[in-house]
Structures are given as C-alpha cells and as structure tokens.
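First comes the structure, then the notes that go with it.
Partial view: only certain chains, each at its native spot in the assembly.
Just so it is clear, A, B and C label the chains in written order, and each chain counts residues from 1 on its own.
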Amino acid sequence: GCGSGETDKEALPAAEDDKGMQDAKDTGETDQAGDAKDAKADSAQLLIGIACYSADEYQKSWLDTFEAAAESKGNIKVVSTNADANVEKQVSDVESLIAQNPDVIILRAVDADGLAASVDACVSAGIPVVASSYEVHNDKISAWVGANQKDNGILQGEYLQGILDANPDMKMNLCYIWGGFGLTGTQERYDGLIDPFVNKLKADGRGELLAEKAGNWSASDAMALTEDWIQSFPDMNVIVCQNDEMAAGAANALKAANVDMEKFYLLGIDGSANGQQYIRDGLIDATIWTDLNDEISTNLDVAVKVAGGETYKEPVYLNSYKLMTKDNIDELLGSK
Amino acid sequence: MGENDLVLKVTDVSKSFSGVQVLNRIQFELKKGEVHALLGENGAGKSTFMKILLGIHTADSGSILFKGKEVHFKEPYDALQAGISMIHQEISLIPNMTVAENIWVGREKQFYKHGFIDRKAQLAKTRELLESLKVSIDPQAMVKNLSIAGMQMVELVRAVSYHSDIIIMDEPTSALTQSEIEVLYRVVKGLAEDGISVIFISHKLEEVFEICDRVTILRDGHYIETRECAETDMPTLIRLIVGRELNQMFPKEEAPIGEEVLSVRHLCRSGVYEDISFQVRQGEIVGICGLMGAGRTEIMRGLFGVDPVDSGEITVRGNRCKIRSPRDAIRCGLGMVTEDRLQLGGIRILSIKVNMTLVYLKKLCTAKLFVRKREESSRCREMMELMEVKAASVNQAISQLSGGNQQKVIVGKWLMNQPDILILDEPTRGIDIGSKSEIHRLISNLAKKGMAILMVSSELPEVLGMSDRILVIREGKIVAEHNRGDVSQEILIKEEFGAS
Amino acid sequence: MKEKNQERRLGQFLVNNKAIVIFLFLAIVLSFATDNFMTKTNLLNMVRQVCVMSVMSVGFTLILASGSIDLSVGYMLGLVGVFCALISKIAGLPVILVLLFSILFGMFLGFCNAFLFLTFKMPPFIVTLSTAQIFRGVTHLLCDGTPVSGLPDAIIAIGQDYFLGIPVQIYIMVIVAVVMAVFLRSTYLGRHAIAMGGNEEAARVSGVHVKRMRYIVYIIMGACVAIAAIIMDGRVASAQPTAGAGMEMDAIAAVVIGGTPLSGGYGNVLGSVFGCLIVGLINNGLNILNVSSYWQWIAKGALIIIAIMLDVQTSSLIKATKKRKA
C-alpha cells in the first residue's frame, strides 16, 4: 500500500471505498504466532511512541483522543513528539523516540521521503513502525493505517459536483486557498479536488479555477486574500480551503462584503469546533470531518498488534473522512 | 630649498559637504623632514583637509602632488600604502582588540608564519616598538580599558610604526599630560631627523613654537598664510588664527568665596583610588592635576555616579547625598562635562538641539510632559551663540561638527542646566584658542555668580591660571594642595611624578 | 518667497518620509496596471488588512528608536488575543473591562520582558526570543490549541464595523499612531527614549533614567500589541492561538522601510505606518493581479529592495543637486 509506494495504492482502487477494510486485517502473514506476544503485551506495560505531525488543533485532538483511548485500555503508556510540520525536526524526534525504546512507533510523517530513513533506523533498533494517515516511502513499515488525504479533496469535489448537477445552469468560478506548500498532506488534498473535479469542470465548460494562493493556515491571511479576490473576481462563487480556520476567515470577508451566502459555496476541511459553528450558521457550506473515535481505535488496535509482532502487508484503509454539512452535522456528531 | 625637497604639494583643494563649502582652494607645501604646524579655529577645516590627504574624503577639486606625483587616494588603504599615516583627532581604535592587535590592524600579513598570524612575533614586535618609543603601555591590554590619553598614545605608536614619509597628527596632545607630551616631542624630533615630515595640528601654541619649523594657517576653509616659526611670535599667530587681537588668556576674575557646597570624604574604590577627601566652596574653582592614569577621571566618574564607589561620603550643602547614578548626582545639583566626548559626552547621531537640551529638558516641559519646542530652540540658539558653536543649524547632527565644536556643544549642555557644582574634565580639550578664552571667561563668570567648580585639566597653565585652589593627584591619592599664586608649574610637575 | 519656502518644506518632508513617496509611486503603477485597484472598497480593504500590523509597528517604532528589540510580539499578540476572548467568554466580564484588562495584560507581558533582561542583565534579543516561546506555550495551554469563538459583539464591531463609511479599526490605528508620534516628538519621555537609542551611556550620564525608560518602552509596546490583538480578534471574529506568529519580522521590516534605523536614535511613526501600507499594497496588488504565490514571494522581495534602492538613490541625487545649486 502506501507503505510500498504509489503503484501499490493505485493497484488497490477498490480498497478506498471498502468500508469494511479496517476489519479485514490480514493476519495470515504474521511471522510468529501472535498469541504468545499478545499475552506478554497484556501483562506487561506497552510503550507506544508517536511522532506527531504538528501541534495544531486537529493533530492535537488526534493525539488527545489516542492518549485517552490508550488510557482506557489500562496497560499502555504513550510518549509523543511534535514536529511542527518540519521534516528535519521529525527525523530528530524519531531519534529521540528510539532512545526511549518503545514497543512500537506510530509515525505521522511530515514527508514521505524525508522520513524513509527514520523507518530504517527504527527497524534496525528493533522497533516496528506503524505509518498513520501519511505516506512513508519505505517497505519496512509494519503497517499503514489511515484514510487517504486525497479523500478530503475528492469529497469536496463530489459535494460541488452534486450542486452542479442540481443546478444545470450554474457555472462555478472557483478559488482555492492552500495551507502551505511542499508538504505531502496539502498536495494530496489539492490533487484530490483537482484531478477528478476541477478537470471535469473545465472540460464540461461549467467553470474554472480562477486563482490559488497560500493562506498559511491562518484565518486572517485567508480573510485578506478573500477581500482581494472579491475585488478582482466579482463572479467568483466558490472558495475551497484546506482547513476550517481559513474558511472561517474567508466567511468573515464575504459577509463583510455583503456577498449573498446562499449563492456562494465555501468549503473547509477538519470539522473543527469553530468550523462546526460556521456550518450551523450557514456561513461554511461543507467541511470534511474526521471520525476520530473510529480512526483512533483502529490505530490503537494495529499498533498493539504490531507491537506483538504482526505485520500488515496491505494498507488498512479507513474511511473516517465524512462530508459535513448543515444537514448532517447533528447526525454525524450524534453518531459517536 | 628646491622643488625636490617637497614631499607634498597641494594646490587649490576644495571640498563641500551637502552644499556647505568647508575648504576653499587650499594651498599647502610640506618639505622633507620638516614639522609643519596647521593652525586654525574650530571648524576651520583642518581635519577635513587631513582626511582628504588620507583618502577618507575625496576633494571636489584641486590637485595633490605626493613625492612629485599626482595622487588620488580612494581609500585610506591607498594612502597608507603610499606612505602617509595619521593620528586621528577622534580616537579610531577597535575597542575589543588588544593594543598590539590595534597597532597592526591592516598589516597582519607581515607576521605570517606557515600561512597564519604568529601572535608571539606580533607581541614581541609591539613590545620592541613601545620600548623604543619609551611608551609604557601593556601591549596585551584591551583598548577599551585604556584611558583616553592611553588611546592617544596607542594612536601615536601606530602612526609611527608605518615608517611613512608623512605622519599627520591631528591634535595628538589634546588629552595628554606633560610627561606624555615630552615623549611625543622626542618622537617627533626623532622623526624629523630621520627625514620624515610631520603635519602637526594643535590648539596649544606653545607646542608649535617648541617643535615646529613652519606653520600654515587656515580660517573658515580658506588658506591664510604660511610662515617660518622662527620668524613669528605668539600674538601674531593668534591674530592670524582668530582674525583679531586677544588680550588675556586666562581671564580669571576674583569671585567672593562663600560657604562650603560640596564635601567629599574618604571616597574609595579599591585598586583605582583611595581616601579622597576635599571640599569645594561657593564661587571657588578647584583645579585638579596629575599624570595620565593618576585616577583623576576615575574620581570624577565616581563622584558623579557614573561608576560605583566602594565607600565614602558625599555632602552637598550639608546634606548627605547617596549618588548611585548620574541622575542622582544631577538631582543633588551636580553637572559634569566628561573627558570622553565620543562615548559619554555626546550622542553622535542626534542633533545639536537634542544634545544640548537633554539635561535641561524636564524644565522645558508643560504639564511635566510636553516639551515647549519654541523655547527649546531659542535657548539652544542662545547657548550656541554664547559658546560660539559653528554649525549650519540647531538640527545638524553633532557627528558632522568639527571636534572642537562638538566639545562646545557638550559644555553648553551642562551650562544650560545651571548646576550648583560643575565638574569639568578636560573642558577645553580640542577647543581653539579664541573660544578657549571665552570658555574660561564663562567659567569665571559662573564662579562669580556662585557656582562651585571642579576642573580637571592636563594643561598646567590652564590649571594655574584658572584655579583658586589646586589639588595634585598621584596614584589615586591626593598628594598636595595649593592656594592660588602659591605654586609654580615646576613644583606641580615634581609633585605629579612624586620626585623629591 | 513664501511659496518657495513652502515648496522647500514639502520637499524636506518628502525626503524625511520617503516611505510616502514609495507608496504613492507603487499606488500609481498599480492603478494603471489594474482597474480594480483604485476603488474605494479596495483601498479600504488594503488599509484594513494592515491595521493590526500598523498598530504593532507603531509600538515597534518606539522599541527600535530606543535602541532595543522585541521578538516576542508575534506570539504575544496570540496570547493577548486568546486572553481577551477567554475573559469575556468564561469570566463573562463586561466589554469595557475586557478591553481594559486585555490592555493591562499586554502591558504586563511587556513589563515581564523588560524585567527579565533588565534585572538579569541579559540581551533583549535572547530574552524576547525565549519569552516568545513561553507565550506560545501559554497561549496553547490556555485554549488547548483551539480557536476561541463567541466574542462579544462590541469586540467584533471593532474589527468589522464602519463609522462614517470608514472602518472603526482605522480610527484606532490613526489614534495610536498620532499618540505615539506626539509622544516621540513632543514629550521628554520620548526624547529620552531616542537619546537612549542614540547612545545609552551618554544618555545615562545626562541624567536619563535608562532603566525606567526601558520599562516604559516595553510596557507601551505591550499596550500596542494588546490593541492590535483586540482588533485581530474582532477582525476574524475569534481568537486564534497561532495569530501573530512571525509577525514580528513583518513589523520590523515595515518600521525599517519607514525610515527608523535598527540601530536606534531616530523614530518615524508616519514612516512606519506607510511602511505597513507599502507591504499591504504589494500584497493586495499582487493578489489583484493574480500573481501566483511563488511569484508573489519573489515579487514582494524584489519590490521592497527596489523601493528602498530608489529611495537611497534619489536621496543621494537630491543631495547632489543641492550641492550644485549652492
């Protein structure tokens, strides 16, 4: 899967839609009988090291949820590091984690190539690695767990496509706000929207991508961008953002310029607390919410199994990304 | 002497700074092996002229013939290579480097051994040089820890070490005491004997008669005249420099001496000075003399709260004062013109106005906060007139003033605040002869009005001429006290040295 | 005669405030390059976009003029912003008290910076670089890393409402700038700050209470950051823990473009505001011209260099012509 490069992933297109995939754990390839190790893991305390991507709101709540889940299991201890979205720092972080000799390391990699060597280092220190949510280009990982970042963009595209289909006369003039450049995650989010949706949009003559800029994950930068776009693109009617804070900033600018929000489509990603409020207020039309409880429990399961000596030859795909709109927000939040 | 003896021939050199003509068709000739004095009032353009010779500034027009060839130096490096070196009026040494390093900056290559600087060789060469010139300074001392006089001696040693054809000395003696001045005289005479030419700038005319062969006078950027020293006398020179007669050099007026204003008891700072006790009375001028490094400046700094003191008691008008900072001192009614005008005296990048009114500023405020701008400017102008500061406007940065004019601004700053007790550390350093007598008159007047004045000076005639009482400091102690008229220059020198 | 004098004065003013000339130059170029630039809405947008930074730069002008530096202001903005949101949300204080306490809190943070480096005689550079990290951590602890929303309407109004057709925040910015300009030009405290920036030792010998002055400078900086934080909160209608990160460098750049030297001894508040406007104009112009982000970085860097280059070249030109006339 993602563990062994891009080709593998494309070879498994069905897996992305397979909701039951997380249950289809391929334990057949386990090197040793898992039972003995499992027993050991149950009695002794298990140490899980997590190399986090950054300490922003989403990443932090991911870690918090994980720690809570681990605590509820009782005999698991978690040590974590924060890379501040910096590859070099994460390489150092993994080294620090290795020094503490955990039973397994969950790697939420800032860059697929940049952390490849760190996996080697872990493996040669006898510590198995679970890649979580983000790709790592190294065959030696014991498992890959997560939803595809690309899904964020794909879901955004599907939502917009639905609106286009419902309004046959409508044209979409779209602006895109990046978080930052040069990180695996942002590129995939972007590609997920562009490849299927925007390209089709252009081909169909139903609209175009007017502009794309970096908003640095910041509400105020996105707000300034939107203010300027309102001036230069009066016919802009869609803004897609790489996170909810930037979408909120854009919403502020649109509202201040008295843009008719009924006819404007504003999309974010994350489903953060602030983002949910904006959805309820009808300012943000849709966001991509992550079902963390689902995601975390799978991550934890896989980590414990890997610590027990198992390896997963196939990626464990989750579909924890869900489209969140005003219509389904209560349903989604209630479902946990 | 024929043309061949000329090392330097300058014709019609002019220079202006942002529209202000500073030098106007200057003529100058320098013979091989002569000591040539360059005289003029503050701001006459002497330093600017010298800086052009060294390539720090470039002339707007005119020609400079050096050893018969026309030269255009773009950087000091070129001039130093060609054979011109200079002692700068404003100390230009590198504070964080040792004396030895400072002397050889720019010429480290001559100590290369295996491609790297041989520090031992550098140090040895420096020692040798200092000894041959009989200058007693530790070559390993950091320059920033030297006194101003010490720095001036380092500049002298450095300038000599180039073995150039011409050595320019821009007020080399302004902070030196008699004994270092003797050293300098000896060095200069030695240089002349070796066929090296010296351009000597000073405001102390006795020095000119002592060592110079010829003298050239500038006034307001114009060339006035060149004369043989032997064929002229002091009053003529003064007339040529100032453009008018000057009757009295130290116009000391008798002032009624009142009650004691300042009393210092057992002031002590270990290793620097100890057990300093003296009093100053209303209307009295107390002169303080001593050799370089005797500790005069240090005592004044301690008294004024610039440096901490270990122990001692200071009373002003009978009230004990705890002086921990200059601010405390000012509040107790003290004022101090510092010896060092670059570091402590003035704020170079700021205007004359800001510098002059800084101490007085709070008294110029309405509602204890807002400065009355118009009054500020008018007071500043008054003071500039009184001190004869030569400048384009009150808003000119003091870094653009000539050395003497900077000094006048700093003296003016303290006079404006009208303190009860005024400490003057080398107050007339670098000030021309005309203004000097003006400042002396001003000091006398202040004393007459009841100010108590403490004056440190390395110029013994000044101390003798101005003071009501003289204290002699040696090695951080007061070794003698004299009343006005009771003492001669010879006795003071003896006491400074401690010779019996 | 009088006219000539006025002309000369205007000339002198423009030489001293070259940021204004650069700004006008860029504005004219932009208004020819695109139709959308010279609209009232867009101009107001541009000014609004730099209000927060301007308020900060005004404080920074004082810091630089006094010969110091403060690298903590970026994260300090985030901290005060979150503090402000929390006290109004959790403690439920009335708005006027929220504003007051926020500004006091900013002043307190400035005081802490000054206290640390004055008491322990450390370089301000290192101290403020370190307190920046502390502020960052505290901010995240306070709000657990998530933006705080639900601000009172009055604060949102500060960031979003208009008064007589002009955004409220612009009034605030102008008031802050005017107060600071008066402080620097016409009060003895301002003069002392500048003297201290020109030569600390000499100022001390002339009776300037250097230590107290440093406290005052940093406390005023804290107040400016707090005001900027409140505007920022209102503008994005929530308190972002990451707001302000990296803004200290932008602010320093704007101040230096505006003519205040890094080495201290001179402060030009008007210049700083125009420095911010130049940065805002460049961002806004490049957005409107739809220059891609990569090229935008390049263009921004190049434009600032060119602007300052023109500036330096013209002033030496002016000097040269003056000389010829004289």
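By our rule, contacts are C-beta pairs under 8 Å (C-beta built on N, C-alpha and C of every residue); 3 or more make two chains touch, one makes a residue touch a chain.
Keep in mind it's a predicted model, so treat the numbers as computed, not measured.
The formula for the complete complex in this structure file, using the labels of the chains on display, is A x1, B x1, C x2.
FYI, only the chains that are shown with their structure count from here on.
Chain C has the Cα centre that lies closest to the mean of all protein Cα atoms in view.
Chain centres computed from CA atoms place B at the largest separation from chain A.
Between the CA-based centres of chain B and chain C the separation comes to 43 Å, rounded to the whole angstrom.
Averaged C-alpha coordinates give centres for chain A and chain B that are 73 Å from one another. If you average the CA atoms of chain A and of chain C, the two centres end up 37 Å from each other.
Residue positions of chain A touching 2 or more other chains: there are none. The set of chain C residues that touch two or more partner chains is empty. Put simply, chain C touches chain A in their complex at residues 34, 36, 39, 41-42, 45, 48-49, 52, 140, 144-147, 149, 160, 232, 235-238, 240, 242-243, 283-284, 287-290, 292-293, 296. Taken in their complex, chain C has these residues touching chain B: 186-189, 191-192, 194-195, 198-199, 201-209, 265-266, 319, 322-323, 325-326.
Taken in their complex, chain B has these residues touching chain C: 16, 18-21, 304, 306, 325-327, 330, 336, 338, 343-350, 354, 358-359, 361-362, 364-365, 369-371, 373, 413.
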